[in-house]
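The complex is shown incomplete by one protein chain, all other protein chains being positioned as in the whole.
In this document, chain identifiers A and B correspond to the written order of the chains, with residue numbering beginning at 1 in each.
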Amino acid sequence: MIIQTQLIVPTRGRGSYEITDRIQRAVRDSGIRTGICHVFIRHTSASLMLCENADPAVRRDLETFMARQVPDGDPMWSHTAEGADDMPAHVRSVLTQSDLNLPIADGCCALGTWQGVYVWEHRHAGHERNVILTISGKR
Amino acid sequence: MIIQTQLIVPTRGRGSYEITDRIQRAVRDSGIRTGICHVFIRHTSASLMLCENADPAVRRDLETFMARQVPDGDPMWSHTAEGADDMPAHVRSVLTQSDLNLPIADGCCALGTWQGVYVWEHRHAGHERNVILTISGKR
Partner (left out) sequence: MIIQTQLIVPTRGRGSYEITDRIQRAVRDSGIRTGICHVFIRHTSASLMLCENADPAVRRDLETFMARQVPDGDPMWSHTAEGADDMPAHVRSVLTQSDLNLPIADGCCALGTWQGVYVWEHRHAGHERNVILTISGKR
């Protein structure tokens, strides 16, 4: 069987926002015991990330790293219609994930102990981000 | 149900080639209304990218970025059998995607307004790139 649902994820600007619990709840509600939960973000300036979920410094360091590798306002960017963070947001999205698949075992996503799922907002302004979950498998 | 088909994507050297319409047509032809379309590229010197599809400058800037991060002919490369772009093509592939999953809703891929699917050729010479679509779900 297959079930599709949508998450609206409001962001308050650049940074990562955990959605693990919302995904686990949707999987539990589906009644599927063995299968796959597909997570898809319908944007090109925000992305998905599976990341260490215990120490917030990990996600801060990831921001620092990305800011150095893909600098806002770099003179190499020609696509700047929406500002200094416009093109960096697209590059950061391309370097990370727009979709993830999580295995479902015993009725929930079989993540490792330290794995959390995050929406990574790459723009400085807040947005409402649209995520589609497609949950398939057997009960 | 599950349907598999193949796309041959001819490239004219380094750059990105949109395949969104061909994917949407294959999904429509499958008759599947709710499910997943899996896209897989059978190469390690070309990759897949979900990218902003409105302003071609975005994809030009992505080329500029990759050329700076993963330079052709860098002395650090030891794998140079096929030339200065051989190893950079493998690195660019590893940093982007070899497979993508797109949610199918109402009989087509539920992409965001600005999302297009591209084959990203990383070699300077043109190639015929082989892409497998596996479309699964319910009618």
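The working rule: a contact is a pair of C-beta atoms (placed from the backbone, for glycine too) under 8 Å apart; a residue touches a chain by one contact, two chains touch by 3 or more.
Computed from a predicted structure; not experimentally measured.
Trainee: Which of A:Leu50, A:Val91 or A:Val119 sits in contact with the chain that's absent?
Mentor: Checking the options A:Leu50, A:Val91 or A:Val119, the one contacting the hidden chain is A:Leu50.
Trainee: Pick out the residues on subunit B that sit against the missing chain.
Mentor: 2, 4, 38, 40-45, 69-70, 76-79, 81, 87, 90-91, 93-95, 97-99, 101, 130, 132, 134, 136
Trainee: For subunit A, which residues reach the chain that was dropped from this view?
Mentor: Touching the missing chain: residues 34-36, 49-52, 55, 57-58, 60-62, 64-65, 68-69, 95-97, 100-105, 110-112, 114-115, 136-138.
To be clear about the criterion, only the chains that are shown with their structure count from here on.
Trainee: What is the size of the turn, to the nearest 5°, that moves the C-alpha atoms of subunit A onto the matching ones in subunit B?
Mentor: Rounded to the nearest 5 degrees, it is 120.
Trainee: Measure off the straight-line distance from the CA centroid of subunit A to the CA centroid of subunit B, and report it in whole Å.
Mentor: Spacing between the chain centres: roughly 20 Å.
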